[in-house]
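Complex shown without one protein chain; remaining protein chains in place.
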Amino acid sequence: MRIAKVLVANRGEIAVRVIRACRELGLGTVAVFSEADREALHVLMADEAYPIGPAPAGESYLVIERIIRVAKAAGADALHPGYGFLAENAAFAEACAAAGLTFVGPPPAAIRAMGDKTAARRLARRLGVPTVPGTLEPLTSDEDVRRAARELGFPVMIKAALGGGGKGMRLVPRAEELGPALRLARSEAGSAFGDASVYLERAIVEPRHIEVQVMADAHGNVVHLGERECSIQRRHQKLVEECPSPVVDAGLRERLGEAACRVVREAGYVNAGTVEFLVDAEGSVYFLEMNTRLQVEHPVTELVTGRDLVCDQLRIAAGEPLGYTQDDVSWRGAAIECRINAEDPFAGWLPSPGTITALKTPGGPGVREDSGVYEGYTVPRYYDTLLAKLVVWGPDRSAAIDRMTRALAEYRIVGVRTTIPVLERIVSHPDFRTGRISTAFLDRVLPELVPAPGRLAPIALIAAVLARYEGLGGGVLRPSPPSSWRWGRPGWTAGPQPGADRSR
Amino acid sequence: MRIAKVLVANRGEIAVRVIRACRELGLGTVAVFSEADREALHVLMADEAYPIGPAPAGESYLVIERIIRVAKAAGADALHPGYGFLAENAAFAEACAAAGLTFVGPPPAAIRAMGDKTAARRLARRLGVPTVPGTLEPLTSDEDVRRAARELGFPVMIKAALGGGGKGMRLVPRAEELGPALRLARSEAGSAFGDASVYLERAIVEPRHIEVQVMADAHGNVVHLGERECSIQRRHQKLVEECPSPVVDAGLRERLGEAACRVVREAGYVNAGTVEFLVDAEGSVYFLEMNTRLQVEHPVTELVTGRDLVCDQLRIAAGEPLGYTQDDVSWRGAAIECRINAEDPFAGWLPSPGTITALKTPGGPGVREDSGVYEGYTVPRYYDTLLAKLVVWGPDRSAAIDRMTRALAEYRIVGVRTTIPVLERIVSHPDFRTGRISTAFLDRVLPELVPAPGRLAPIALIAAVLARYEGLGGGVLRPSPPSSWRWGRPGWTAGPQPGADRSR
Amino acid sequence: MKFVATIGDRVESVDITGAGGGYRVSIGDQVWEVDARVIGPGRYSLLIDGVSYVADVSEQEATSVVQVGGETHAVQIEEHMRYLIRTQGGMTARGGARTLTAPLPGRITHVAVQPGDAVTPGDTLLVIEAMKMENEFKASAAGRVVEVRVAAGQTVNAGDVLLVFGP
Partner (left out) sequence: MKFVATIGDRVESVDITGAGGGYRVSIGDQVWEVDARVIGPGRYSLLIDGVSYVADVSEQEATSVVQVGGETHAVQIEEHMRYLIRTQGGMTARGGARTLTAPLPGRITHVAVQPGDAVTPGDTLLVIEAMKMENEFKASAAGRVVEVRVAAGQTVNAGDVLLVFGP
């Protein structure tokens, strides 16, 4: 089986990520876009791009037959689903196969086995991998949910049976709150996965979220690339991820990796996948679920192992052997990813769509930016809030944190609110520095992270007044004319000479 | 000895590079700028910035006492010279010491020993490191040059006695061309190093330029970080560099590294340095010179070894031990650097100062950009043409080349001519792919690299007409209004549906 | 040129003079020497006593939003004369009925209150779905719902009034 042209059935930074991998492998790329995305970066970067319908995902990015039709018409022979949208939809994978398209992902059966979270929990149990106590079947009636919750005892976690990515997930501390939480969870689950059924788990207190990256080819080779620490979350969605985890030593890495590979083999899994675990305060490990797709946070694993997961995905889908064994996998240094979302972290993470009027991304040593936006781009309100991922590598975790601090300070986005300010405060928090984190960390410390009155208020005031003054024709300041490099030297800068009074 | 605040006595991408390293180490930064550089990126990024005089470097960046005065006034306790300007000026290093400033570089004696290229050649000989046949003393009189040239026989290479960076270097194929070449070489040497004396070497035919990165601390630890292949040059200036070299195996790396460390120890060298070698067609190795400073191309070594050379420089200057041994040094994958210069490669590399009206830098996996410019920035005509360095890492050389090809295609600079088009053609050249390169490669293949008439001429014509049409108010096309994310959906895109006739 | 600037809860009278990059700015009785350059649309480089700042200034209605050094500040600026007229005219800068307006465009998925309901802080009012997330809005103060201007399923724009409250 060979691949020559790949349709990328996604949008945003992950579509761009896949397009880049295809280009490096010499593969043609086909983008699809909704009416809201004609000017999206993935459309600009792909070799070809075709419209697939109105803005709402349900009328475009989730319409299987339209996407397949575009793939055939454009002469694509493979299809990469990215994450989200149809990435974990077995019917989609089957439709691709039926249309003679190579689906860059696992076989439909494996998607089903793992996509049904309760079935996955049963499988893990069968293999002797411990799971969080809870229901083993999807619950459709609210009455069943109430009964199961009473049996488990509060706090309980409601999760979407076909869930993933935190959608349709709610923590319920007390029985009284079960009703509204269940309604929100079902509503989110319904719109995100087209199925409102849920299941329950006993809520583990202040757990760590640690996941293992697994790669499996069609020739029976299964390799794990170590873990990712994903405990920094808000609304059950990851915000900061790292590799390696500050609490996982070689021994635990070995054990987690081995368990993950066992699950993957049992499920007849092929291509890239992630097995998620919870680690409680006592260090006991529980299987949570398996994501049968590329993860948002895959870059931290790439930076530390030196593997390119998307290129590997494409080679595996093309039928090639993985090409490396567990012994070839090595981990060098530490990587951290920060998610840049269009949200206002200090206003309940309220989404902040709008036009990015100015954008300056960080660069220099050890900095990687996977972005789906550009200056002048208007972030539509229809899709999730992830704008870009800022990822850094350092020789050790402490150096990586210093680098992330530096890179976040260089990052400027004007026009929409973003998570950058809260990320700056998270990575400089003493508990993060020392690795004392759990999924409860962010909610706990958020109050202390709210910006102080602002050391730079006078400077801001000066800038604002200056802008207004110039706007009114005050000092007729304008961007330095191109002629500034012509002969005839500019006047001396009006800035004070060194040694000027530095009081303040 | 401790360091808290560093003055960066440079400009452009290297000043930005040093500022970033300082920030990651928690050190304050002080920039200096000429009248032409008030809006330069290093001024915007530093904590503090002070003017040091008129645009010509001789009246600002090369004026030792002004820079020292700023350092003292700003309360800096250390000074990083970057490369070029005063980086290899022993008197500057002494002036820093005299002013109680830590010079981030080697001791003055070592700078002198190596800065005098003929003295360095003598030292290498003494250590049994082979050197290129040529004069062992600086030549001031043209008559001496003519005599020495006759003795050596043509072709000969004229080099500045205090040279470096290709300035004041000229290849002289025939005796008739000695006169003009000598005049240009002396003139360049004079303005670049304040000393017009030169020396001669027999010109090695189609040599490879391979250099070894060395790190030495004040406690006697000397370590090499392997080689860099720097054979792709124009005007004796490097354009593309890589690590490792496609022709250096572990054995040769060992031998080159050992020779480099021997030279460094003998010279009593401390901090980062580079020993340059020529390798001829038969594989014989000749010592060329030692650069007593950070090299432009240091990032390729950083990406492959995982070390941060500028952070190491600062730690060494602060008196800390290097912190790693030769055995700790490992090489992973392959890195390539392309220099983005404001020059027109297809018009004799003519410098192209001007305003960068649009700038889009590449991103994604394995891509690092060290830049000194930004959109809207006006490239002054007073300094060298290097705008930015595009550096990529890949698991192997072939993957790195694919990645560089992808990244160069993403790179867009409007307003000034750059080396990007020729770089795209270089990395896709079959001889580069197979590693059949020498310092003669670029001059030889340049004619074939000149752009073809242009497959996309019709598209360019359409874009130009469209822009004019819209400029005249034709279809009143404008950037999508921010309101486009408000309710009310945009009309269907006017693009053809998939399956439309694709002839052409 | 004289302005009155409001930042946070502080009202400052500001005087700025100068041109071509060199300015003198007095805030109250404090004087600042500022070397300023425009380095992009709405982006300023400031050198003050040698300290380098880059500030992004974007005008949003009457407010200038300034991003500098990782901080974001909202500044209201009025020319001095206008300020005098407005304040002496006795108008109030703020005020108006207590309402819940949509902070962002989206779709109402649930309305939890109806006219006449008394609400106490923390009570759920309604839910707006935007960017794939259900955003729940709770009452911040006690009061009575006077008007409900939206229904579940309806889409709203930023700024639309959704609920009106009375005492």
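Lettered A, B and C in written order, each chain numbered from 1.
Criterion: contacts are C-beta pairs under 8 Å (C-beta built on N, C-alpha and C of every residue); 3 or more make two chains touch, one makes a residue touch a chain.
Nothing here was measured: the structure is a model prediction, and the numbers come from that model.
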item	value
Which displayed chains the unshown chain touches	A, B
Residue, one of A:A74, A:A149 or A:V427, that touches the chain absent here	A:A74
Residue, one of B:P130, B:P421 or B:G435, that touches the chain absent here	B:P421
Options B:G128, B:G251, B:G283 or B:G348, residue touching the unrepresented chain	B:G348
Sole contact to the chain not displayed, among B:R235, B:R265, B:R332 or B:R433	B:R235
Hidden partner chain, residues of subunit B it touches	167, 180, 183-184, 187-188, 191-192, 235, 342, 347-353, 357-358, 381-385, 408-409, 412, 414-415, 420-421, 424, 451, 453-470, 472, 474-480, 491, 493-496, 498, 500-502, 504
Touching residues on subunit A - with respect to the absent chain	31, 38-39, 43-50, 74, 374-377, 485-487
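Keep in mind that, in the parts below, only the chains that are shown with their structure count from here on.
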item	value
Chain centre separation in whole Å, for subunit C relative to subunit B (CA means)	47
Euclidean distance of C-alpha centroids - subunit A vs subunit C, Å	31
Length of the line joining the C-alpha centres of subunit A and subunit B, rounded to whole Å	36
Contacts with two or more other chains, residues of subunit A listed in rising order	353, 381-382, 409, 479-480, 491, 493, 495, 498
Touching two or more other chains - residues of subunit C	21, 35, 37, 39-40, 47, 50, 54, 105
